[in-house]
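Okay, structure first, notes after.
The other protein chains are all here in position, but one chain of the complex has been omitted.
Right after this comes subunit A.
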Amino acid sequence: MSDPKTFFLDEEEIPFEEGQTIIQAALSAGKFIPHLCYHPEFKPHGSCKLCTVRIDSRTVTTEDGQSVKIPGRAAASCTTPAQEGQHVESEVPEILDLRRTLVQMLLVEGNHYCPSCEKSGKCMLQGLAYDLGVMDPHFPQYFSKREVDASHPDILLDFNRCILCELCVRASAEVDKKNVFALSGRGNTKHLICNSESGKLGDTNMAATDKAADVCPVGVILHKRHGFEVPYGQRRFDIAPISDNPVQYAPVKEQV
């Protein structure tokens, strides 16, 4: 039997199996790479770009003896297969700055008011922003005008917080086989819609026990009558930063 294959993540050797992506191998080895649209149970989507890493940067010596770093290519680690001997940079200032900017752009694009959000304390966008030390939005607020859909008896939809990760779209289509959700429009008019004639969630066959009801990484899909159950100070990211639990990376299953 041959030795297990390995690559290097921030100079640390990480084992991987043939066919695993960089993020899969890293998370299995207990190394956290920030992500929002990636979920271990679904096909990679590669859209949020939070998991971007730099691959195979080189240092070359010029004719006058100076060392010059030639940056490798930037790639989403959720869609890039791990390869033997690869050198991957993740927790480096340049990549962290890029992730910080992405998070800031997401925070100003939607209406993310954490103090009044039921998901606060276990929201992945919030957890990543804490971890990256995002102290300011940097950009002007977009103040987008979006709706709330309370038509379903058990589930509330607050589109103000949608980051278009399509996890609910994938869960509803692949696991629940219901196709309740889809994205519609292009560019900054892109938005999440429900597949019913009225466009309301209450007129779909969605159930609170569906996979799609529990995959939202932010506070769009919420179980009614279960908001703010865990007190301030005892919530997931009050207790430990998001990067401390690389194995429990998936959005937490709601206790319904």
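Here are some notes:
Assume a residue touches a chain if its C-beta (ideal position, glycine included) is under 8 Å from a C-beta of that chain, and two chains touch if they have at least 3 such contacts; residues count from 1.
To be clear about the criterion, contacts and distances are computed from a predicted model.
According to its UniProt record, the chain left out of view corresponds to "NAD-reducing hydrogenase moiety large subunit" among "NAD-reducing hydrogenase moiety large subunit", "Cbb3-type cytochrome oxidase assembly protein CcoS", "succinate dehydrogenase" or "Rod shape-determining protein MreD". Residue in contact with the omitted chain (choice from A:46, A:72, A:137 or A:227): A:137.
Note on the undisplayed chain: of the listed residues A:51, A:78 or A:107, the one touching it is A:107. In the full complex, subunit A touches the omitted chain through residues 107-108, 111-117, 120-121, 126, 129-131, 133, 135-137, 140-141, 143, 145-146, 232, 238, 240-241.
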